[in-house]
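Heads up, the thing below is written out as structure tokens.
Only one protein chain is missing; all other protein chains are in place.
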Amino acid sequence: MNKENSHISSYKDHLMVLSILITLTVLTVAITSIELSAFNTAAALLIATVKATIVLLYFMHLRFDQKVYLIMTVLVLALLVVVIGITVFDYIDR
Amino acid sequence: MENNHLPNYLEYRGKYKGLLGWLTTTDHKRIGLLYMYSMLTFFATGAVLGILMRLELIAPGKQLMEAQTYNALFTLHGLSMIFLFVIPGVAAVFGNFILPIIIGAKDVAFPRVNLLSWYLYIIGAIIVLTSQFMGDGPPDTGWTFYAPYSLKTQTNVVAAVLGAFVLGFSSILTGLNFITTMHRLRAPGMGWMRMPIFAWTLYATGWIQLLATPIVGITLLMIAAERLLGIGFFDPALGGDPILYQHLFWTYSHPAVYIMILPAMGVISEIIPTFSRKPIFGYTALIISSMAIAFVGYFVWGHHMFTSGMSTGSRWIFSFLSFIVALPSAVKVFNWTATLYKGSIRLQTPFWWAMGFIFVFMIGGFSGLVVGSLATDIHVHDTYFVVAHFHYIVFGGTGFAFFAAMHYWWPKIYGRVYNAKIANIGLGIFFTGFNIIYFPMFILGMQGMPRRYYDYLPQFENWNVVSTIGSWIMVTGLIIIITNLLRARKATGKIVDDPWDGPTLEWSIKSPPIVENFEEIPVVTTGPYEFK
Amino acid sequence: MYSGASNLVTTTDNVFFLIIGISVFFLIGISATIIWFIIRYNNKKHPVAEQIHGSLTLEIVWTVIPLILVLIMFFYGWAGYSPVRDAPKDALNIEATARMWSWSFKYPNGVQTDTLIIPLNKAVVLDLISIDVVHSLYIPAFRIKEDMVPGRTNKMWFIGQKTGTYELFCAEYCGLSHSYMFTEVKVLEQQEYDNWMAQRSDTAAQAVAMAVPGAAGRRLIEVNGCLACHSTDGSKLIGPTFKGVYGQTITISTDGQTRQITVDDAYITKSIYEPDVDIVEGYRKGQMQSYKNQLNDQQVQQIIEYLSTLK
Partner (left out) sequence: METTINAHTDLHRDDTAAKLGMWLFIFTEILLFGGLFIVYSVYRYLNPVAFHLAHEELSIPMGLINTIILLVSSATVAMSITAMQKGDKKMSMYFVAATVILALVFLINKYFEWGSKFEHGMYPGSELMALLSKGDMLFFSLYFFMTGLHAVHILVGMALLIVTFFRIKQNHVRSDKYALLENSGLYWHLVDLIWIFLFPLFYLIH
């Protein structure tokens, strides 16, 4: 492989990440099963975002890879969020 | 040069001979030519449909065909011109042929994926074309497939939609390939800021292809699912919202117009320095403007929906951004003009094509400002004014650049020059015909003639006649141009490596290029447009 | 241009002039500059090019000036458009319904027409309703257009400022007869308009007019746009002609099964309420939409009465 990418995550790291992810999942289910109305969705999405970030950074190695990948990913996700935002804005604004 | 015996890519014999050799090739140059010839075929098909439509419109009432046929014609005309000609267009043909050479590489990053793209392109094209003959008759929705009409019509929409989906896939893979190529395979010494503008425009295009195409892909799949499985997405009877379809469609299709125009602008940015014998004016500004077009162009889609019942705030935003996206184009036009200043201009055919491009592109762009403005678009939306706008800018922009590129790189591709005199005459006729067809459409649109009209009121007749006559002039010009080029492959033309003294890397090698492009990968030490 | 036919004409046309004016200025300016450079710096006259790479000042100049210009254009475009959004409160409210491929207009007092008749100098609000697919109501002389989207009601308003008759087109592609989906707007003096309306809503007078056998049915057929697809003179349009249809023996197909039937009251009622069940030979399914929500049994009966007069 190329030199910059010699980082090897240990099994332990992976298991650690996995347990965090599972904890977060259970946490979402727990939170959403209590009625918190509007906060529910926000909380669920927030946790999902945290989980996604962890997957991207550790499982998908963005943290250890060259920075371009990270930059690209962030920009692409930002783009998607803006597009969703603009579209939904049209409906909110009607 | 010692290694003069190295075979060029045309003579080269691989594992397979003849046609099979071409169909299994992974050589970017051959793939470029595969694209070119298949594309010219589809373009000719689409063009013939255009001519037929103009004949039908020469007078009110029925001339040649029934309304159903006419509706199918403009649908297929739009589909083939957009998806089979201008979207792959300059990028697939000249991007493939020239990009690796111009950045000093032996091929693209994924040669086999490149061939796969071409096959997907052909498969998509075949599906779209067979949709004409299978099922319940040719689709009649217009190239925009607006729901719910596209859900209600009995015609064969599903096949057309799936064809477009496959074509989208092809486009994505091309973009992916080019971006990776530019990241990984630039010649030693060629930093990003030494990369020729043409490559930069392909880079910007690649990102749009990657990030916009999937959205139309999924939208078209939803249309197919809705028709086949009755899954309700856009049919109000099933709870859907037709306007959401328009949002999704244009989220792709506006950026798609920049997929069409950016590589075209790249071609012009190559031609102008070569023939003015001086570096392009404002190299950095041109790069920034390309990226800005790609970026801002992603957020203006709603200007196709000003009358759809979108919210007031959205109309405001989309109109505003449409005006902003015009700025980078303005910057480009000014920089091209400035490049001529104190040059030593050689009046050869590609140069004339570039000048023709600038002229019609300006008209197309300015009419874009008229439709981008709210008050005026309310009047001219869905009229012939819009038809004039996009023919000026799509055919005038991308089409002109495509022909400009052919005239510029033909000697590179075949190692021979064409007859310049005939080429210029052809251009003259073509240019005249072009303006006679499309300019009257601006007037018709201002008078209020809606588009996609099989029949019209008598007061619109005069300008329609003019326009139809223009179409005959233009065909004449195009036939001259194309036969002149095709003949130059063998019959005429002396053999040359570099007829224009071009500054960029593709002119430093033999014409036609050898299989590996470079005998030795060059080391780049300066910016792209340095003249001794 | 500047006909003054509606309250929107002048503002809209001003924006046209502004944008086209700036455009023509730049088009001519840039073209002239290019031609001048081509002549002046032709390689015969100017054999050695000067190797200029660019100029930051110029880049800024030709970004900022167009920026200002487009902001001006945007502003006037917006300003010319924003009145389109809010209609005056006391406007005359008419319901405009589009279907493939005809128009109908319903006035507050229930009167229905197939041409839009409006009083002079009075604000008119149209509720835009579509039964089937997207249409778009376009009155070029008034510089106004808005889509009619099924499932929601868009709105449009204007003031007719000059008496006369103007074209009204469908501007959004809606299938086969899109280009024939055409009607007119008549702007009448208030007095004339009132007379017309009085006549149309005068029940007694209407009753007399409708006493003629079939007259009521005829009116229904006009205002519901049946004539877009059915002729009364025997010619074939999108649907079969109404001439002589009543009592005729025809071939229809139901779920792919063809059979012969005689056209009677029950069949016609079914054809109007569930047009896609029995398809007349030689015609296509899916063209005619159900009129279940537009026509009640009594009205269908009137239509049948009218059809039976067409021999």
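Letters A, B and C mark the chains in the order given here, with residues in each chain numbered from 1 onward.
Operating definition for what follows: a residue touches a chain if its C-beta (ideal position, glycine included) is under 8 Å from a C-beta of that chain, and two chains touch if they have at least 3 such contacts.
Given the structure is predicted, the values throughout are model-derived calculations rather than measurements.
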Field: Shown chains touched by the chain that is not drawn here
entry: A, B
Field: Residue of B:96, B:156 or B:219 touching the missing chain in the full complex
entry: B:219
Residues in chain B touching the chain absent from view: 12, 14-15, 21, 24-28, 30, 106-107, 109-113, 172, 175-177, 179-180, 183-185, 210-215, 217-219, 222, 225, 229-233, 238-241, 244, 247-248, 251, 515-516
Message: Using the document's contact rule, name the residues of chain A that touch the chain not shown here.
response: 1-2, 8-11, 14-15, 17-18, 21-22, 25-26, 28-29, 32-33, 35-37, 40-41, 44-45, 47-48, 51-52, 55-56, 58-60, 69, 72-73, 76-77, 80, 83-84, 87-88, 91-92
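One rule holds in what follows: only the chains that are shown with their structure count from here on.
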- prompt: Just curious, how far off is chain C from chain B if you go by their C-alpha centres, in Å?
  reply: 33
Query: Counting in whole Å, what is the centre-to-centre distance of chain A and chain C, each centre being its mean C-alpha position?
result: 48
Message: Averaging over Cα atoms per chain, report the distance between chain A and chain B in Å.
response: 37
- request: Pull out every residue in chain A that's touching 2 or more other chains.
  value: none
Field: chain B residues counted as touching two or more neighbouring chains
entry: 243, 312
Query: For chain C, which residues count as touching chain B in their complex?
result: 8, 11-12, 15-16, 19-20, 23, 26-27, 30-31, 33-34, 37-38, 41-43, 46-55, 58-59, 62-63, 66-67, 70-71, 73-74, 76-82, 84-85, 132-134, 136, 138, 140-141, 143-147, 149-152, 154, 167, 169-180, 182, 284-286
Message: Applying the document's contact rule, which stretches of chain A touch chain B when the two form their complex?
response: 68, 76, 79, 82-83, 86-87, 89-94
Statement: chain B residues touching chain A in their complex are 183, 211, 215, 243-244, 247, 251, 298-299, 302, 310-314, 317
